[in-house]
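Every protein chain of the complex appears in place save one, which is left out.
Order of writing sets the labels: A and B. Residues in every chain begin at 1.
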Amino acid sequence: MTLHTRSLAALALGLTAREFSSVELTQHFLDRIAASNGALNAFLTVTAERALSDAKRADALLAKNQGGALTGIPIAHKDIFCTDGIQTTCASKMLKGFVAPYDAAVVERLTAAGTVLLGKTNMDEFAMGSSNETSHFGPVKNPWDLAKVPGGSSGGSAAVVAARLAPAATGTDTGGSIRQPAALTGISGIKPTYGRVSRYGMIAFASSLDQAGIMAASAEDCAALLAPMAGFDARDSTSVERAVPDYVAGLQQSLKGLKIGILKEFFAEGLEAHTGARVQAAIEEYRRLGAEIVEVSCPNLPLSVPTYYVVAPAEASSNLSRFDGVRFGYRCENPRDLLDLYKRSRGEGFGSEVKRRIMTGTYVLSAGYYDAYYLKAQKVRSLITDDFKRAFSQVDVLLGPTAPGPAFAIGDKVDDPVTMYLNDIYTIGANLAGLPAMSIPCGFVNELPVGLQLIGPHFSESQLLAVAHGYQQVTDFHSRVPAAYA
Amino acid sequence: MSEFITPAGWEVVIGLEIHAQLATRSKIFSGSATAYGAMPNTQASLVDLGYPGTLPVLNQEAVRMAVKFGLATGSRVADRSVFARKNYFYPDLPKGYQISQYEKPIVEKGSIDVLQEDGITKRVGITRAHLEEDAGKSMHEGLENASGIDLNRAGTPLLEIVSEPDMRSAREAVAYLKKIHTLVRYLEICDGNMQEGSFRCDANVSVRRIGAERLGTRCEIKNVNSFRYVEKAIHYEVIRQIDVLESGGKIIQETRLYDAAKDETRSMRSKEEANDYRYFPDPDLLPVVLDEAFITSVRATLPELPDEKAARFMASYGLSAYDAALLTASRDVAAFYEAVVAAAKPDAGLAKLAANWVMGDFSAFLNRDGLELSAAKVSTSGLAGLLDRLSDQTISGKIAKEVFELMWAEGLSADAVIEAKGWRQITDTRAIEAAIDAVIAANPEQLADYRSGKDKLFGFFVGQAMKATQGKANPAQLNELLKSKLASH
Partner (left out) sequence: MSLTRKDVEGIAHLARLQMTEAELAAYPESLSKILTLVDQLNAVPTGVIEPMAHPLEGEIQRLRPDGVTETDAHRKYQANAPQVASGLYVVPRVIE
């Protein structure tokens, strides 16, 4: 058995049993990255030196039997998390060469847990995109078909895990940015409840929607990494003070008698037929596992895309105002005056999708439009949240597709933002309501993976992971690797 | 000061926006120090610099201070207030937005009573007071066509206190401003230092013809950093607006800068462009929810307020409203005064005497030497010692001033000065009579003139007799004895 297809638990076992060292494991992944990253463009920065020194430190701990479950496990971070001393770009020209003087909470915690940093992954610029085509550093390719997108915005992390260039990678999810790329690359990804994982050091896109999560081959691997990431952080006012359950132990919860809700709205027009069929098959699998399947409705859910495209750009337009060419980031050449400095630094530093969203957000907040757009969207957000609340009074978990179809071709949707935005139609609701949600692979259409989405009530990560794990105990979609990377 | 009289037929309407820097140790949303005068950007943390990924966390003390102000002004303290983002680009504003409170401020609908110089008390409404973060500073010296940005001040907590447009003259506006200044220092929520910018004021000024119902178009005057300048700036602006209107012009709503050197206001072109601040609730901060227990705990820390103290001074010390208001304008001065009264020997006129001394020579000496009260050269017990010697007539009021000067200069007690200088007042009737007799004997001509009706010569005799006693004779006794001697001879 090759190292890169083992589960995290198996890797940890191998490390503690001295079957291989962390340095060997790390080198194995660095070699795979060296061989494949050129074609995939999934890593923006490979931190080979740092990785090997992290690994050495881990080996020293392991030698003294002081290692934990993640000591010596290599991972990658999405390039949206600030890393002290290592470039953090958000895949933008604006932050090319930017070296954060501090570590994000997520980085800090996973480093403290003993993980080894392989590098920083490519993404849509400032996490704005669903295909990874908005990256200033070029699109990421889908390991299942290099002509296809890996999804976005955490497309680099998804491709890295799908091609087994790292056992796991962090991601962020504002409107589906973990789940949709996980679905399109055939891996597992979890977006926790809003407030579960600290946002400190994660470059903000839309503050009331952003949440960090983890992407890995299986739900079991996600559980192992989510545990140290989650928990209260006094530096983030929206972080929730609440105990973190043992997610790994929680995987064993039985699915017998579990009430699964099938969201009517997720199976309406727009869902590609074969994708729908794979999802239906997964539902049947759950029925066999002893779950009760109930149809439920969230009538306002179809409004989530328009709601999101008011709320997210509004917050983004404000969050991205700090990039002004003064204290950090890109500054234009020879500004004539202050206004010129602002306009050209921002105009030249941001890519066109980022600018489009800043423009949208600026417009919906501007005088005379605030009530009609922003306030209205905040009210509809309440309606959508109430719909979910009602649904969860009837069922334990909601189930549906993650994306309307499998990965699409690079270049296919770049010219029409609205068509691109509709790719997030099933994922956005969970962000608006702050709910935890997962995507796990549930089959293939035309040799491209299809994702199954699970959404739970607030702070039900443990149950979501167990529901996903139960399925993965009786299926093997999650362990399939594209032939070229097997 | 006749120059500040409003031209006939016009009414002036003024509202003030006061920015009081709250006296917290750390900033409102970060753990950086707020101390004034540090080297540039050495007190600007990642949060203050708006570094990507950083987030604000609210300082509890800033909230307590805002609540304190609300309770002291009889305002409604909101059980739920919300921080919003005010979006605009400016180099001293690192995030491109200021975190402030917009729709739901922490303090609303209060008032404060202001005693005017004419003795009439005026109630000024406080529309709201909200928490926000201060911006940094732009420096222009030593840089060619460039400015340097220092973000040490960025993130310092501010309480913005917005009044109703209740003031009708520059005088009233300054009286209100002084009252708020007194209050924030009483509450120990702001050091009130106007030079360092800890207490700043913007004035919204408009004029209208007397009897007009609608308010005139207002201008906002920024950058006024002393009470005197506030008065001058408003006055200038009032005259300017009336001139414009009387010559058929229209007032443009704009922000104007007061230039103290030229004593004029001028339009701030940089801020002229229509602002669209795109306020929305800050998603990085949650609603500030204050329960009854929190508010009660803040209420327990309220000191005796200026108005309460002034009322007590009138009742217990028999002071006039004016004296009481003056003495209580500063909590330290009021405490000093009370300590002097407590240390001195009880006497019928003591409270008034002490008030006159504290507000008179004592304050004058502090001002002359530019000293804070805490650095005064005469202590409360020292001043009480001097008052004792006045009460028991050891010295006269005139001598007392000289004694005080020496006490201040040499750091001696009143008794030590009186002893060393031999200034003990002569109250021995026989000694005074002897001096008077000698003077009368030596001046027969003047005596004759006096007796023939030249009453004015009485002063001559007083002067001579005082001279003979080296100024130490008790003046009242001397007067009385002299009168009877001049008559009886």
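We adopt the following convention: a contact is a pair of C-beta atoms (placed from the backbone, for glycine too) under 8 Å apart; a residue touches a chain by one contact, two chains touch by 3 or more.
Model, not experiment: these values are computed from the prediction.
J.: Which displayed chains make contact with the chain that has been left out?
T.: The chain that is not shown is in contact with A, B.
J.: If the hidden chain were put back, which of B:S30, B:S163, B:T380 or B:Q464 would touch it?
T.: Of the listed residues, the one touching the omitted chain is B:S30.
J.: Which of B:W10, B:Y51, B:Y176 or B:F313 touches the chain that is not shown?
T.: B:Y51
J.: Pick out which of B:L286, B:L302, B:A321 or B:A335 touches the chain that's been left out of the picture.
T.: For the chain that is not drawn, the touching residue is B:L286.
J.: Considering the complete complex, identify which of A:T5, A:Q253 or A:Q378 is in touch with the unshown chain.
T.: A:Q378
J.: Among B:N41, B:S363, B:S379 or B:T427, which one touches the chain that has been omitted from the display?
T.: Counting the whole complex, the residue in contact with the absent chain is B:N41.
J.: Residues of chain A in contact with the chain that isn't shown?
T.: Listed in rising order, the touching residues are 98-99, 101, 193-195, 208-209, 234, 237-238, 240-241, 300, 303, 305-307, 309-310, 317, 321, 324-329, 331, 335-344, 346-348, 350, 352, 355-356, 358-360, 362-364, 366, 372-373, 375-383, 385, 416-418, 421, 431-435, 458.
J.: Spell out, residue by residue, where the missing chain touches chain B.
T.: Output for chain B: 24-26, 30-33, 39-46, 49, 51, 57-63, 82-83, 89-92, 138-140, 142-143, 145-151, 257, 268-270, 276, 278, 281, 283, 285-289.
Just so we're on the same page, only the chains that are shown with their structure count from here on.
J.: Can you tell me which positions in chain B touch chain A when the two form their complex?
T.: Touch list, chain B to chain A: 46, 49-58, 85, 87, 89, 91, 94-97, 149, 276, 278-280, 283-286.
J.: Taking the complex as given, what residues does chain A use to touch chain B?
T.: Those in contact with chain B are residues 81-82, 88, 90, 95, 98, 100-102, 104, 199-204, 206-208, 234-238, 314-315, 317-318, 320-324, 326-328, 338, 342, 362, 365-367, 370, 374.
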